[in-house]
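In this view, the complex is presented without one of its protein chains, the others remaining in place.
As written, the chain order gives the labels A and B, with residue 1 at the start of each chain.
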Amino acid sequence: MATDAGTLVPPPGERYTGAIITDKIADLVLVRPMHAGYYVGFIVTAAFTLLFIVAITYLFTTGVGIWGVAQPVAWAFALTNFVWWVGIGHAGTFISAFLLLLRQHWRTSVNRFAEAMTIFAVAMAGLMPILHLGRPWFFYWLIPYPDVMNVWPQWRSPLVWDIFAIATYIIVSILFWYMGLIPDLASLRDHARTRGKQVAYGLAALGWRGEARQWHRFETAYLLMGGLATPLVISVHTVVSLDFSFGLVPGWHSTIFPPYFVDGALYSGFAMALVLAVPMRKVFRLEDFITRDHLAKMGTLMLVTGLIVAYSYMVEAFNAYYSTDLYEIAMMRNRYFGPYAPISWSVILCNVLIPQALWSKRLRRNPLALFVLGLVVLLGMWLERFMIIVASLERDFLPSAWHMFYPTFWDLATLAGSLGAFAFLFLMFLRFLPAISMSELRKDVRQETIRAGTHT
Amino acid sequence: MSQVFSPRFALVLRIATVFVLAGIVAAAVVYRVNARGDAPQDDPIEQPIPFSHQHHVRDDGIDCRYCHTSVETSAFAGIPPLATCMTCHAELFNDAPVLAPLREAYAGGKALEWNRVHDLPGFVYFDHSIHIAKGVGCSTCHGAIDRMPLTRRVASLYMQWCLDCHRNPEAVLRPRDQVFNVEWQPPRDQKQRGAQLRQEYGLRSTRELTDCSTCHR
Partner (left out) sequence: MPPPVTEASGSLAMRARQRFWRSLSEAEGIPDATLPRPIDTRFAPNRRDFMKLMGASIALAGVSGCSHGSLEKIVPYRAGPAEQTYGKPVFYASVLPRDGYGVGVLVETNMGRPTKIEGNPSHPASLGATGVIEQAAVLELWDPDRSQTVKHGGTIATWNDFLAALQAQFDARAGTKGTGLRILTETIASPSLHAQIQSVLERFPRAKWHQWQPLNDDNLHDAAEMVYGRRLDTVCRFDRARIVVAFDGDFLDDAPASIRCALDFATRRHAHAAADARSRLYAFECTPTLTGAAADHRLPIQAADVGAAIAQLARALGATTVDVANVLPDAWIAAIVADLRANRGASIVVAGRRQPPHVHALAHVVNAHLGNVGNTIVHVPPAADDPTNQLASLRDLVEAMNGGAIDALLILGANPVYTAPADLAFASALAKVPFKVHHGLYVDETADRCDWHVPAAHPLECFGDLRAFDGTLALQQPGIAPLYDGKSAHELLAALAGDTTRGNRELVEAYWQRERASDFAAFNDRALREGIVDGSTPEPINVALRGDLAAVLAKATPSQPPRAADDIEIVFVADPRIGDGRHANNAWLQELPKPLSQLAWDNAALIAPALARRYGMENEDIVEIRVGGRRIEVAAWLMPGVPERSITLALGFGRTRAGHVGNGHGVDAYAIRTSDAPWFAGGVAITRTGRKHALACAQTHHAMEGRDIVRTFTLGEAQACTPDECGTPRYRNERTLYETPPTGPYAWAMSIDLSSCIGCGACTIACQAENNIPVVGKAEMRNGREMHWIRVDRYYEGDIADARALFQPVPCMQCEHAPCEVVCPVEASVHDAQGINVQVYNRCVGTRFCSNNCPYKVRRFNFFQYTDDVPGLDSQRNPEVTVRMRGVMEKCNYCLQRITNAKIAADVEGRRLRDGEVVTACQAACPARAIVFGDLADAQSEVNRRKSSPLDYALLAELNTRPRTTYLARVTNPSPALAQSTQQSRRREAPPAGAVDTRPRADR
């Protein structure tokens, strides 16, 4: 196996022709056996997925009371998970759509699995608001449709906007992802040796034949979809942030939330991308396709977004005191010196202090380090959402109503379960679909070859 | 190697997909429409005694209030106590087998259990007295009760149906003396008359009539 070359595109020439690329990546899907680690992961994630199902069943049969939510903290884990998962979703779209428009070719190796990550993350996110409803079976009342009651959603509520934002986001993401898949599905169909796989991939490939006409339309449509998806990166988390900044709870009622949340979203998104990419390239021997430079680039992005997050924290604190608002000041004091201070300080540690390590180029090129940093940031971002939601609610205006929140087993089970389900879906994806876009990679290699040729 | 699907077969597949999707949507709609589980509209409800409003109202000409005593004073129009039935049926048809359940119940045996025809959900607070007082006639909601051998529901009782009236009461308001007249039909100039009556009765504004708190607590 080739050593880990520090390039963003596999070197041209005898070692990587388009055919070899296709074989190598397609074989991951079509040819057994899998790496042992894969099966271990499969069993573990399957178990957690089961836990998720159990938790949800018990929730629906008994009520949200099984969680720690109460007055005044009526929102806690479910909403924290929701915001966190949506955030993770962002990196995918950012990488695939944003970078596509910016003609960042290095995205080729990572966009496919990043998009998959997006879809699964948003799926998890989409579940949470429904789970946290008191009467989840009526969730559709948030959707405008003509009914026998002659009543409509209440349009001033950010929760209604949420429904649209999330739905649009997940639909576009799926379309975008599936479209990019079509040529690869076709090549899988053609490589497949068993009839069953041929039929399955054949159906999925929607009769792609790789004709020039098809390619032409494909390119155009793909670019258009990219253009369509890009604004969503901004819009979705902006809307999510409004769920909070529209409330008058001290700690929520703030104008910096949209940029603050969007950036935090990308931050956690890149972290998750790294956490997935590092083991994946190792287990599937993809070092040549997802190179250290790819990782380094994502590391850099993480550093940048991380700095913006740090800045947001400062602005929040500044605003609280600048406003001279009794309640804002009390909230800020409570956040960093109240009962939830440990959480708030770990947020600072995980999201601000530790990630500064990324200034070091050596670290940015060290997969293991990036993997660990990714985990730290993911933890930090989850705690940040928790801090914003719970610590603000716990002490608002009337001291008589103040009351601590404590998670129950089922809070944790729901969180762990969603993680398990997410990982499980991702493993399924790796097993049945090409983790890297073969068609695009082929194209890039071809261009490289041409460029190399002209040089000689 | 050969293609898995011929272009023709691919086309068939696509068309099939479209139909499947359409079918799912249709099924969903049908389910939604038939979701209501209570007494069906427009077909008679089974009753322990096949009580005929047609006979009592149309043939015998008994006034609604003779049995539904509290309709003008209470939210609940009132189901007549058995004694009321017996005022006549102690003499008339006093051995008719069809009235056996009545006699048994009156003798203190098994209670008589009528099946509710107009069943509103527990969170809807309808009040007969105010509707009567403001000139809404019985037949406006209960239909031609005097032509029902067996009682049935003629209105959907959907919130939509309530709102139609609360948004535009002029369409149904009657002179007070016509409220209990089941034969009453809106005159040609109902629109003007309704408007006058609305003035006269001092109905609340449409905004108030359509407040949630008007019917829900």
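Structural remarks
Everything below uses one rule, namely that a residue touches a chain if its C-beta (ideal position, glycine included) is under 8 Å from a C-beta of that chain, and two chains touch if they have at least 3 such contacts.
Keep in mind that what you see is a predicted model, and the values were worked out from it rather than measured.
Contact with the undisplayed chain is limited, among A:G196, A:P342 or A:P399, to A:P399. Among the residues B:V12, B:L92 or B:I130, only B:I130 touches the chain that is left out of the figure.
As for the chain not pictured, it touches subunit A at residues 62-75, 129, 132-136, 138-139, 141-142, 151-154, 156-160, 163, 243, 246-249, 253, 323-326, 329-330, 339, 393, 396-404, 406-409. Interface with the hidden chain, as seen from subunit B, comprises residues 35-39, 45, 69-70, 73-84, 105-106, 108, 111-116, 119, 121-123, 125, 127, 129-130, 133-134, 201-202, 204-205, 207-208, 211-214, 216-217.
The rule we apply is simple: only the chains that are shown with their structure count from here on.
Rounded to a whole number, the gap between the C-alpha centres of subunit A and subunit B is 53 angstrom. Residues of subunit B touching subunit A in their complex: 1, 3-5, 7, 10, 13, 156, 158-160, 163.
Residue ranges on subunit A touching subunit B, taken from their complex, read 148-151, 189-190, 198-199, 202-203, 206-207, 209.
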